[in-house]
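With one protein chain held back, the other chains of the complex are shown just where they sit.
Chain lettering (A, B and C) follows the sequence in which the chains are written, and residue indices restart at 1 in each chain.
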Amino acid sequence: MEDIEIDEVATPELENPVLIEGLPGVGHVGKLAAEHLLEEFDGELVRRVYATEFPPQVSVDDEGVAELTCAEFHAVETDGADLLVLTGDHQAGSNAGHYKLTSTFLDVAEEFGAERAFALGGVPTGELVEEYTVLGAVSDASLVDDLEDAGVEFRADEPAGGIVGVSGLVLGLGGRRGFEAACLMGETSGYLVDPKSARAVLETLEAVLEFTLDYESLEDRAEEMEEVVGKIQEMQEGPAVPDDDLRYIG
Amino acid sequence: MEDIEIDEVATPELENPVLIEGLPGVGHVGKLAAEHLLEEFDGELVRRVYATEFPPQVSVDDEGVAELTCAEFHAVETDGADLLVLTGDHQAGSNAGHYKLTSTFLDVAEEFGAERAFALGGVPTGELVEEYTVLGAVSDASLVDDLEDAGVEFRADEPAGGIVGVSGLVLGLGGRRGFEAACLMGETSGYLVDPKSARAVLETLEAVLEFTLDYESLEDRAEEMEEVVGKIQEMQEGPAVPDDDLRYIG
Amino acid sequence: MEDIEIDEVATPELENPVLIEGLPGVGHVGKLAAEHLLEEFDGELVRRVYATEFPPQVSVDDEGVAELTCAEFHAVETDGADLLVLTGDHQAGSNAGHYKLTSTFLDVAEEFGAERAFALGGVPTGELVEEYTVLGAVSDASLVDDLEDAGVEFRADEPAGGIVGVSGLVLGLGGRRGFEAACLMGETSGYLVDPKSARAVLETLEAVLEFTLDYESLEDRAEEMEEVVGKIQEMQEGPAVPDDDLRYIG
Partner (left out) sequence: MEDIEIDEVATPELENPVLIEGLPGVGHVGKLAAEHLLEEFDGELVRRVYATEFPPQVSVDDEGVAELTCAEFHAVETDGADLLVLTGDHQAGSNAGHYKLTSTFLDVAEEFGAERAFALGGVPTGELVEEYTVLGAVSDASLVDDLEDAGVEFRADEPAGGIVGVSGLVLGLGGRRGFEAACLMGETSGYLVDPKSARAVLETLEAVLEFTLDYESLEDRAEEMEEVVGKIQEMQEGPAVPDDDLRYIG
């Protein structure tokens, strides 16, 4: 096997598609958001990317059929911009692997004519979030105004630790290649899978890319999560459960 | 030394041989099963695979002679199908190493004309197993029926964490190359070497590949393990031994 | 992306420039010292070095613009020698990465005509330092006398554990290429960011390279750190804080 192998599943014509990256990360915000886009707009699978940097692993589907770990690109036509949505179950397993994979992802996006990219993710606040602010970072200062108009907040030198993983490199490597790249980070506790934060991120994306989303299924997941939080809180009022157990969920 | 070196020990003619992989893993189920096949059918060593991904290690035999860590292929003629049995003491030491090694293993299998592959292993239940179910996963849905007829169970989305290591990649990479690949996973506590689970796996293999095995030696090992379990239980009835000590054995 | 990419930002003529390396390390002594040089002498950015060995990370500046992790060379004209100052936020992530990166750094320095190199850093004493001695190590015994004249101490076989990371390799690899290389290590507790130790290192550099520095801004940082130390000492006089908390700061 080559270090990276790309299956070309379909190559539809897209009009100035926008790369949307939603790999696993803090609160699974990016992944939830990207998957919601696929669900609502009936995305078409166009590429599978296999890499020896991914864990040596297959997942098993509901018929018992194994699928080798990969990242997937779906072409998504919305009522606004065309999207090229990147999802998957894993980030890379090493520093160099992150660079190599993100370069490949940007190659695929360029092949489809993409010149803009949004990396979706969460930014941990360490406490339960009441109001879901979306924090932004960009590859070029000229992109700030439009995003601020869409409700994205920019705060000097935040997030303090920078942005790591594929999302960070979509900005860093994408910017170096001439992509107009932005990272949209929904505030989230960091302890739980957070569909509400994913919604906040998608709402800013709606405003920027001029499409319209329905959020019913994401609402359902948010309600499930709230039940989980409720149960945890009940448990915590009991005697024996230590406070920090909360962080092991999600 | 090259990253991977293959010693061609012998190249007998085999008739549609089936690759059987049994490297170390949960409960050593796959390894026990593969070694039992070699013991019962007098396998012939055909290939040794050395790899810089393996630990830098030699084992020492009963005469004091060192053997460099490797994986071995044995040709095995049964009363049913011809087998190509892959065994060894180690998996790879990195993500990329697993992909590289499994690719090499599939190359060797193709060289002998294999088009089918079974990855043998265990699936941990976390508790002592009474009835030894064999769980299955396949590279293609068309393989499910025959395996179900042989008693293999398929459960939607199980094992939940997917299948990792060489076994997972025999399915994932093997399937991509056109192998008819299946993983047979014997249920096992996960805490002990489990010859009974290995037997359950071999019995389904007997049914599918139409050969007949004697299990006496595996029974002996199972009895030894039961004595071990008995002793552990006695010890646990004593005062000072913590419950979870069980998991450090095997 | 290549393993290492170099952006050529500017290529001013420098006269026998001296490479000054100040990457993060013990007490951030080297980094503080190098950054102080840039601040006081208005360095000009000449090269950015990107590497897949660096963390896959962007930092975000005060306008929300992301910058991909890199190391930077600044050309610095002083009233004495010309300098080529190497700074950054990260060392490499692996053994081989350190060698590869340092080789690249030395390539860049050679390109600008540098034949001398100073690696700046700290050496941990494990206790609060009263008098800031600067310990030296050199690529060639002929360099010792001049440095001793500038107040640098040489102690047989110290530091005991050798010098690790880019600083060590600037000596080791630099020496093998014919650089006159020295490491200047300010004594520092090892527990705190230490601007006073950085000043001690810079003062020896002033003497050797015949330039004059103002230390006001470094004094300010030293005072801030002293307030931090003061607060920690107060806290330690309270009942609940364990002694060794000190080491988690900075």
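The rule is short, and it goes like this: a contact is a pair of C-beta atoms (placed from the backbone, for glycine too) under 8 Å apart; a residue touches a chain by one contact, two chains touch by 3 or more.
This one's a predicted model, so the numbers in the text were calculated from it and none came from an experiment.
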item: Visible contact partners (per top-of-document touch definition) of the missing chain; value: B, C
item: Among C:V58, C:V134 or C:C183, residue touching the chain not depicted; value: C:C183
item: Among C:L14, C:A114, C:V134 or C:L169, residue touching the chain not depicted; value: C:L169
item: Residue of C:Y99, C:Y132 or C:Y215 touching the missing chain in the full complex; value: C:Y99
item: Touch residues of subunit B, complete complex, unshown partner; value: 1, 3, 50, 52-69, 93-94, 97
item: Positions on subunit C where the hidden chain makes contact; value: 92, 94-96, 98-100, 102-103, 136-141, 144, 154-159, 162-166, 168-169, 171-173, 175-176, 181, 183
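Keep this in mind: only the chains that are shown with their structure count from here on.
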item: Chain contact graph, described as a line, ring, star, complete graph or other shape; value: line
item: For subunit B paired with subunit C, centre-to-centre distance based on mean C-alpha positions, whole Å; value: 52
item: Subunit B, residues touching no fewer than two other chains; value: none
